[in-house]
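Excluded from the complex is one protein chain; the other protein chains are retained at their positions.
Note that the chains are named A and B in the order they appear, and that numbering of residues resets to 1 at the start of each chain.
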Amino acid sequence: MKQTKTRQLPYTVLGIVFLAIMLFPVYWMVNTSLQSGPAAVNATLIPLHPTFVAYQQAISEQLGNMGTSLAVAVGTVIFTLLVATPAAYALAKFRLRWVGLVMLALLISQMIPGIVIANALYTAYNDLGLLNSIPGLILADATTSIPFAILILRAFMESIPPSLVEAARVDGAGHWRAFWSIVVPVSRNSIITAGLFSFLFAWSDFVFAVTLTTSATVRPVTLGIYTYLTANIQSWAPVMATAALASIPAIIFLVFAQRYIAAGALGGAVK
Amino acid sequence: MTAIDLAAAGTGQAAPKEPLRRQRRLSVERIAQWAFLAPAVIYIGLFFGYPIVKNVVMSFQDYTTKTFFTGEAPWVGFANYVSVIKNSLFSTTLINTGLFTVGSIVGQFVIGMALALFFKRRFPLSGVLRSLLLLPWLLPLIASSAVWKWILDQDSGILNQALLFLHVTPAAIPWLSSPNVALISVILVNIWLGIPFNATILYGGLQGIPEEQYEAAALDGATGWKAFRYVTWPNLRPVVSVVLVLGVVYTLKVLDIILGLTGGGPANATQTLATNSYQQSFVVFSFGTGAAISNILIVISLVFTVVYLRLNRRAIDE
Partner (left out) sequence: MKTIRIVAALAVAALVPIGLAACSPTTKAAPSASHLDLTVEDYFQAPQVDVYNKIYATCAAAEGDTVTATHVPGASLISKVLQQSSSKTLPDVLMLDNPDVQQIASSGALSPLKNYGITGKGVSPGVLSAGTYKGDLYGLAPAVNSLALFYNKDILSAAGITPPKTWAELTTDAKALTTPDHYGFAFSGINTYEGTWQFMPWMWSNGGSEKNINTSQTAGALALLTDLVKAGSASASVDSWAQSDVDNQFIAGKAAMMENGPWQIPSLTAVSSLHWGYVPLPTRTADQTSQAPLGGETFNVTNTGDKAKQAAAGKLVACINNAKNAGAIATANLYIPSNEAAAAAFGKANPDLAGFAKIIADARARTALLGADWPTAATKIYTAEQLSLTGKAAPDAALAQAQSGN
């Protein structure tokens, strides 16, 4: 065991090097947030005199907004998976008549600029009283994640061997039981992947946040950051501090979720 | 495989001629099957139907700020489309959109695939590193595009300072301020942004390939590149299709990153159909023209998708 680990060490090093390059802009962001100097242009490579003023400001002003973002993002994941997983299964495995048409509609829905949807939703939300509400944002954010999740899940589910489901059906299980007891567990990896991206889409949404909220009571953190920039004095340190701070719960979520992506989940099930 | 049903769209499979009883049982079955799809279909209809119709209607109207208040928008037929296509900017934005999309997709996909294969080997810390790869997606684009702007600044940006220090380049490169370089810079940043998406989904696809297939292939002497060619690639095909199609569709409508970095400039060097549509609508308040451009964008997106899926299907059939 120990021997394998040493042999794999070069991979770890290579991975770290690549990650370092990929994440340099992230480092630069944190670096800037620690240098609350007046001129971002003068930021040094390493924060020699780090100051946490920006973080204090970010925590005091943005904590509530982070909570909103988290609630919206988690809500979007749940709603998306509930709607998308059965649909993806149906599209992948049932010989339904209008499947081609549904697929086409899903793809077209992904081609529409977000701003077009946001503008149309505003009027409807206004009539329905969904402006400035977390459910309203969840429904809106799902416009990106539901079609996406269906397409992704369907692509993964196509490789589920029909024999798996048929075996359960022969045992007398209805469609839903077969779905819950066979399809969902076997598709765990892909469901987590789709959920991750639903989370990320909702977390980083700006268009719907800015269009469908007006009050400070329901304000996702992207919008909170944005208001820093439209204030008279543009100060980047709190922007970067908020961005850095706000990503911490999300990072934890990502690491946690990724742990559950298992190798060869399907392979095991087929045996 | 994703392609197949799509190509069948419109043809519709004929209902099989069967005895009545069988047909009735079948229709109960059908209803049960449609129940899986119903929530999604209803949601899509509600949340996408209205915006699409509205956008199409708008593109045939003289839709201005006044329209919002009065509701009056005179019909102008194809005038908005004609003025868009006649404008000399149209060919520029078309070329930029093409270059931006092709450049971004090739870069994202190749690097993403390489990373997915790399992470497939489990090594110490691989899980954590894989999670951290998604970090660029957690940063609000408004923050990351500002950071990129500083990094790419011609005079004080860290990238030019590093390149000059290492003597890679004799003079500072005007990353964002020269019309000849700006598009490349924007593509590079967009590749950076797209790598996590490609790598993560392709990685998920790789995990679904049964290990037995590799073992069997290895017995036949297929390892390394051959294993990729004959085991990985065919198995990954449905996922690759989705990643590429969605990648192109998403890239065609990229707006934020371009607005954040260059705003379509300098001198329209990074102006794409998406940014131009945004500008027509929200900068010049010519909403009809903006809608026309976004509809053109949707049609291009659609044509690409259908053509790609058909070609892909043919490739599978052969």
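Note that in this section contacts are C-beta pairs under 8 Å (C-beta built on N, C-alpha and C of every residue); 3 or more make two chains touch, one makes a residue touch a chain.
No experiment lies behind these values; they were computed from the predicted model shown.
Taking every chain of the complex into account, the chain not shown here touches A, B.
Among B:P136, B:G194, B:G260 or B:G288, the one in contact with the hidden chain is B:G260. Of B:I142, B:L183 or B:A217, it is B:I142 that touches the chain left out of the display. Touching the missing chain, out of B:A32, B:L89 or B:V306, is residue B:L89. Residues of subunit A in contact with the chain left out of this view: 38-42, 114-115, 118-119, 122-123, 126-127, 206-207, 210-211, 214-216, 222-223, 226-234. Contacts to the hidden chain, counted on subunit B, fall at residues 64-71, 87-89, 140-142, 145-146, 149, 153-156, 174, 176-179, 255-256, 259-260, 262-269, 278-279, 282-285.
Just so we're on the same page, only the chains that are shown with their structure count from here on.
In this assembly, the C-alpha centroid of subunit A lies 16 Å from the C-alpha centroid of subunit B. Within the complex, the subunit A residues that touch subunit B are 5, 8-9, 11-12, 14-16, 18-19, 22-26, 28-29, 32, 40-43, 45, 82-84, 86-87, 89-91, 94-117, 119-121, 124, 139-140, 142-143, 146-148, 150-152, 154-156, 158-159, 174-175, 179, 189-190, 193, 196-197, 200, 203-204, 206, 221-222, 225-226, 229, 236, 239-240, 243, 246-247, 250-251, 254-255, 258-259, 261-267, 270.
The residues of subunit B lying in touch with subunit A in their complex are 1-2, 5-13, 15, 30, 32-34, 36-37, 39-41, 43-44, 47-48, 50-52, 54-55, 115, 118-119, 121-144, 146-148, 150-151, 153, 156, 158, 192, 195, 197, 200-201, 203-205, 207-212, 235, 238-239, 241-242, 245-246, 249-250, 252-253, 255-256, 274, 277-278, 281-282, 291, 294, 297-298, 301-302, 305.
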